[in-house]
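Working notes, structure below.
Every protein chain except one is present and positioned as in the full complex.
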Amino acid sequence: MNPIAIGVFIVIALLTLGSGIMVVTVRNIIHSALWLIASFIGVAALYLLMEAEFLAVVQILVYAGAVSILVLFAIMLTRQVTGEGVRVVFERWWVALLIALGLFGVIVPTLWKHGATWEEAAKLAQVGPTPVDGAANSLQVATATEIGRSFMGEYLLPFEVVSVLLLMALIGAVVIAYEERTRRRRVLTLAEELALKKRGIVEPRDAEGAVVPREAEGKVILLDSEQA
Amino acid sequence: MADALTQLGFASWLSVLIASIIKVTLILVGGSVGMMFLTWYERRSISYMQDRRGPNRVGPQGLLQPISEAIKTMTKEDATPRDADKIVHFLAPVVMLGATVLSFAVIPWGRMFPVDLNAAVLFVIATGGLHSIGMMMAGWGSNNKFALLGGMRGVAQLISYEIPQVMAIIPVVLMTGSMSLQKIVEAQNDFAGLGWYVFSPVGLLGFALFFTASLAEGERTPFDIPEADSEIIAGYMTEYSGMKFAVFYLSNYMSNLAVCFVTATLYLGGGNGPGVDALGGIAGGLLSLVYFLLKSFALFFVMVLIRATVPRLRVDQLMSFAWKFLLPLVLVNILSASFWVALLRWDQQWPQLTEWFGAPSTADATNWGRLAIAIVLTLLINAGAVALIMRLTNRNVQKHLYTTDEELALGLS
Amino acid sequence: MVGSVPLVWVLTLAAGLFCIGLFGALSRRNIVGMLMGIELMLNSVNINLVAFWRYLQPTGTAGLIFAIFTIAVAAAEVAVGLAMVIAIYRARLTINADEIDTLKG
Amino acid sequence: MTLSHLATEDVFVVERNDADFRAGQGMTKGLGIVFRKFRKALFGKPNSDRADTEGQFNVQYPEERLAMPEAYRNMPILLYDDATGHELCTSCFQCERICPPQVIHITQAKDPATGKPVPAAAKFVLEYDTCMSCGYCAEVCPFDAIKMDHDFELSTANHPELDVDYNRLLRPVSYYETIAPTMWSDVKEQAMKKLQNNIKRRPGDIGRDHGQKIKGGAPVAAAATPAAGAAPAAGAAKPRGPVAAIGKNMSEDKTAKLLAIRAANAAKRGGGAADAAPVAQAAPVAEAVAAAPAAASAAPTGPVAAIGQNMSEDKRAKLEAIRAAKRAERGE
Partner (left out) sequence: MLKTEELQINIGPQHPSTHGVFRMLVTVDGETLVDLKPVFGYLHRNHEQLGEVNTYLQNMPFTDRLDYFNSMVNNHAYARTIETLAGVEVPERAQYIRVIMDELSRILNHATAMGFMLGDMGAWQTALLWGMREREKILDMFEYVSGARMMCNYCRFGGVVRDIDDWFITELKKLMQGLPHYFDDFEGLLLNSEILLARARNIGVLPKDLALAYSVTGPVLRGSGVAYDIRKAEPYAVYDRFKFKVPVGTVGDVYDRFLVRIAEMRESYKILEQALEQLPDATGGFINPKVKQQSLKAPAGEAYARVESPKGELGFYVVSDGTGSAYRYKVRAPSFINLSALADMCKGYTIADVVVILGSIDIVMGEVDR
């Protein structure tokens, strides 16, 4: 029994579960998103504890660094100014609570029932692949190199499928969130207005809104850029 | 270190704990001292560039100026806006600093590696990405328009530049065959310690791209949009004062230091250099540390030089620079890196190919003919790509003035 | 880690996180809140995958690979989901799930 | 439009280089220039000549000082003759009249015996805080009595102190000669002649001794200063003798000054702050003042800040007093 490992595990578990609970109970949705980040980092720490270094880094990179920021952006872009005081949960939230607790009550006893079996299997699995010099515990867990090889070999097809999925998600997200240019409000700069006037798309107007005759333009200026 | 402690009679878990604590303390102290030196170094050198002297009063040559300023900021009033989200406002600098310190866990000092993580390169980038959370928290928690604007800008910038940054590393990872920083340093030890990646065409372009993207990640000029003081005051730091502001400052400079260290490690051979292997032992280690620090501070000097010279980009130009300039070049660089690796090491990677095609099996890396071919090929690819993309960028600049008639007409309606 | 923390503990942690996520996804009215609950559930699944990999097949890669697939899918899901949220918000000016109950946009 | 007056050869169009191919060469050039500057500033000699554009150009202020040009004008001062102690001012009111922000307040001296005006000033108050240093007073003064000082280190925490009267305005002619030799030699003869004429018309000690500390003897107590209340505070101010601005032996002067101020502060902390005079004579202060060779003839240093607890009121009262006196003079 390694007390450090157990202690670290308990701390991480408390962090993950506690912030998970905060995510679903906190009223302020932004706080909830921030707690979500804490939960993600807790999970990443758990991966690190389980020697899945690559996955831990990916977890931080993707979840804590990108997904949560995306969520925060979405919240900030869709925050209703008037909707601060409305209820954040359904009226019958206790039904959801019952369901969740019920599920937990079903899963955990099942897990513990098979706990001993898994312990045995785990002990078997911890033996190194081929103990060369008698060091039975020098177990080489799979690293990023092995992951890469698996992606390129055994799991090539799923890998390609996932990449296509990501591409689809990329395109889909752009298409959904894209607002057509015509609907976007655009403020013209002076130069653009001038260009429009020159091309005759808009009649130049003076301060009162009367149309200025075309000939009146360009007379007052000594130096035209084209001439100079 | 842990082994030594175990031999002294500590329990194994205790020795691990003590060793970790000592390591963490050393890293923290090294990082903070490095940051303090960095501020002094930046201010002095930028002063000389501007024909003035810079801080020269506190201590010899003003070296103690950062300390006096640290004391000053610590004793200043720590104001929190009344309508701010107090906890978030408080936690933002903590998150920023935490992310920065985390990245120091894997960054080597010369040939000393605190932790040799399997995916160290990725880890550095990931912790850099955590900055965006701190920024968002600071921007949102301050309840200030400028802060929010600065936070949003900063986050958008960090996320955009993370992509070219990560992808600029891929050539290095390809050439090394590992993501461990230790292995990357070892791989650059050819040619009497001068086989740095920056001397290959792939590495040169990668170095330029990675360094540029890192400037943006570290919010350095010309990419210091989040704190563009002439536009949005101090950006997300607007509402911070006293120690909290100092923590932001600390985190910024420490991450700059980290960027310099990582760049030196990835492309400039880390602690490698002539004479390190020859000396060996502790002397070699110290020499490698000296080499490493020299390289890193030279890189930081380039940062300062850039800061003293160029204006900052506008926020939309910044984005298009990342997506339209850096990203294509980075992709091309990955391509040429794979050519490089295939040419130099294909018989090692795929021995069966050698059998099939009957090529001579030369296992050593210094096969000059192949090296020459690889250099020429990658150089051609990279130079061509750079020229092409610069040409396209130039055309975009020329075209920018007036948009098309249809767009204008639509905008008016 | 292995040898001191039993596998069941890790699995229990994952189950707890899953149930919390489930509760969040069911009880929140805000669509983004629901998405966050789903993210928690996906994470708990990943913990399971990694735990089984580490305890039962540490030299293989299947668990890790599947976890990575899950992360990729989750990222895609978040991207599309949030894009939809923004599109809905633009059309209805609300992201409250109760009020988005008609098919017509 | 009347814009066509410019001949074409008078005009040129700036070159925009729009069509150039940009590959970072402009930025690289800039970086090169900045690096050259860095090299020159680090290894080259400091910027000494007006033709230099490279090397450090800043002056390390308290230790190094630039030489003041003679014409430099900061705040007005009044001159007195070293030999006789007679002030050059005859209260002709020229400066009071020309002063754009109207910060000069003069009261003419009267012969106590006959009640007739005497060509000397009884009171001369100048509001340094509002003075805009335009130098008109010195320009118009027909007797060359008012001149512009070179001392610019006037900052104080005590605002009423900036209403300066005779005690602190007076400088010996020799002082002005040091800071502006040619400008004084131009007018010296004529000014001294005028002064001699005026002295003849001044009965007794009128027109002398306003500074009290000038001629080494026992300093007249602060009570002699005209305005009541806050006046002692202003009167017993820092030693602002001819020392401060000579600028040849600056660091010594500065240390002396600092010593004096510190000693005064220490005395203030030690002794009661109520009375200015005993504190001013306290031993450390006297020693400190004596320690500075040039400051030997300076004022007895007193704790300035201790008295004026209600600064703004003091100032207002003082101003009121001055104005009332002037009204009375005009016979309103």
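Here the chain labels run A, B, C and D in written order, and each chain numbers its own residues starting at 1.
Methods note: contacts are C-beta pairs under 8 Å (C-beta built on N, C-alpha and C of every residue); 3 or more make two chains touch, one makes a residue touch a chain.
This is a predicted model, so every value here is computed, not measured.
Q: Among B:5, B:36, B:49 or B:257, which one touches the chain that has been omitted from the display?
A: B:49
Q: Write down which of D:148, D:191 or D:322 is the residue touching the left-out chain.
A: Within the whole complex, the residue contacting the unshown chain is D:148.
Q: Would you mind spotting which of D:100, D:181 or D:204 touches the chain that isn't drawn?
A: Considering the complete complex, D:100 is the one touching the chain left out.
Q: Out of D:92, D:140 or D:154, which is the one that touches the chain we can't see?
A: D:140
Q: Which positions on chain B touch the chain that was left off?
A: 46, 49-52, 145-146, 221-222, 224, 228-233, 307-317, 397, 400-401
Q: May I ask you to list the residues on chain D that touch the chain which is not drawn?
A: Residues of chain D in touch with the missing chain: 1-3, 5-6, 9-18, 20, 22, 24-27, 29-30, 32-34, 37, 47, 49-54, 57, 66, 69, 71-73, 97-98, 100, 132-136, 139-140, 148.
Q: In the whole complex, what residues of chain A lie against the chain that is missing from view?
A: Touching the chain left out of view, chain A contributes residues 77, 177-179, 183-192, 194, 217-218, 220-225, 228.
The rule we apply is simple: only the chains that are shown with their structure count from here on.
Q: Distance between chain C and chain D based on Cα centroids, please, to the nearest Å.
A: Centres of chain C and chain D (C-alpha means) sit 76 Å apart.
Q: So how far apart, in whole Å, are chain B and chain C when each is placed at the average of its C-alpha atoms?
A: Chain centres of chain B and chain C, defined by C-alpha means, are spaced 32 Å apart.
Q: Note the residues in chain B that touch 2 or more other chains, in rising order.
A: In chain B, nothing touches at least two other chains.
Q: If a residue has to touch 2 or more other chains to count, which residues of chain A qualify?
A: 2-3, 54, 58, 66, 73
Q: Which positions of chain A touch chain B when the two form their complex?
A: 2-4, 30-31, 34, 37, 53-54, 57-58, 60-61, 64-66, 68-69, 72-73, 76, 143-145, 181-182, 186-188, 191-192, 195-196, 199, 201-202
Q: Residues of chain A touching chain C in their complex?
A: For this pair, the touching residues of chain A are 1-3, 5-6, 9, 13, 16-17, 20-21, 23-24, 29, 32-33, 36, 39-40, 43, 46-47, 49-52, 54-55, 58-59, 62-63, 66-67, 70-71, 73-75, 77-78, 80, 83, 86-90, 93, 95-97, 99-101, 103-104, 107-108, 111-112, 115, 118-119, 121-122, 125-126, 129, 139-142, 146-147, 149-151, 154-155, 158, 162, 165-166, 168-170, 172-174, 176-177, 179.
Q: In the complex of these two chains, what residues of chain D are touching chain B?
A: For chain D paired with chain B, touching residues are 18-19, 21-23, 27, 30-31, 34-35, 37-38, 41-42, 47, 54-58, 60.
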